[in-house]
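With one protein chain removed, the remaining protein chains of the complex are shown where they sit.
And now, chain A:
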Amino acid sequence: MHVPPPMAYFLQQLVNGLVLGSIYGLIAIGYTMVYGIVGMINFAHGEIYMLGAFLALIAFVALSAIGLSSVPLTLVIVLVVAVTFTAAWGWTVERVAYRPLRNSPRLAPLISAIGVSIFLQNFVQLTQGARSKAIQPVLRGGVTLYGGGDGGFAVTISWLQIFIVVFTTVLMIGFTLLIARTSLGRAQRACSQDLKMASLLGIDVDKTISTTFVIGAALAAVAGMLVTLYYGVIDFFIGFLAGIKAFTAAVLGGIGSLPGAMLGGLLIGLIEAFWSGYAAAEYKDVAVYGILVLVLTVRPQGLLGRPMIEKV
């Protein structure tokens, strides 16, 4: 099959954007879910993702130190370790820093979240050091979609990129089903509509909120592990940039809306890839936030968000 070079180039940038967008989307879900239920922006969520990445890295290093060579087994163990410990962090943060402030003025938990974020960043910096940590590629190779040949443009997708997109898609489908079909999902939806009413009707609000934080942290841990696998280099500061991008994704998609978070994440990934691919890369972030402003002026509730209805 012959594909003209411009088309092949477009496809390659599409792949780049989808992979990046999937990771943003996974983190964005944590922001949007917490906002949907307790109405606060969990600014420490980026740091939770960073913790996930570090836990995954530690697990990788430990496993290779004991000489485990099976790639699938390594991935499963690393995933379990990263998700378990990060989820525990997510639960603890909610218990320690947010729950005592639930009935305080809205600014209190927000400041508390910023505090947690700074705490976690410094904690990791002090315990793990300030230098970048790197691991060598675990999963190598990929498929070449078009050979390219004499000067043509070869579109290549690495196994890792396929793994990231497929794994994220499966997670998101599973997660959507969880919200739509299970009793936990029903409790979460009830809490997002009216916390007080939900508790009057016998829903354990504390438990539901805890679970929300745990799920958000688990998804962030998956994102952290994928980033560690994909780029192989992490440092204590990665949570900041990724957190800001994912938060933007959540707002772009409509904060509080789960499909919105996924869509927002993908859109930001794609805008970044295509803007750097076709226009001046130095204006990439200007483009992302410009589009955000544009969307919000036309649709203040975000792409898939519902308009705010004053609750009385």
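One rule holds for everything that comes next: a residue touches a chain if its C-beta (ideal position, glycine included) is under 8 Å from a C-beta of that chain, and two chains touch if they have at least 3 such contacts; residues count from 1.
Definition applied: contacts and distances are computed from a predicted model.
J.: What does the UniProt entry say the missing chain is called, choosing from "SOS cell division inhibitor SulA", "Large terminal subunit of phenylpropionate dioxygenase", "Branched chain amino acid ABC transporter substrate-binding protein" or "MoaD/ThiS family protein"?
T.: So, among "SOS cell division inhibitor SulA", "Large terminal subunit of phenylpropionate dioxygenase", "Branched chain amino acid ABC transporter substrate-binding protein" or "MoaD/ThiS family protein", the name matching the hidden chain's UniProt entry is "Branched chain amino acid ABC transporter substrate-binding protein".
J.: Kindly state which of the options A:Leu68, A:Ala130, A:Val166 or A:Ala180 is in contact with the chain not pictured.
T.: The missing chain is touched by A:Ala130.
J.: Which residue from A:Ile41, A:Ala56 or A:Val227 sits in contact with the chain not drawn here?
T.: A:Val227
J.: Among A:Glu47, A:Glu94 or A:Glu272, which one touches the chain that has been omitted from the display?
T.: Considering the complete complex, A:Glu272 is the one touching the chain left out.
J.: Identify the residues of chain A touching the omitted chain, counting contacts across the whole complex.
T.: Residues 5, 9, 12-13, 16-17, 19-20, 125, 129-132, 134, 136-137, 142, 144, 151, 153-154, 156, 158, 227, 231-235, 237-238, 241, 272-274, 276-277, 280-282, 284-285 of chain A touch the chain absent from view.
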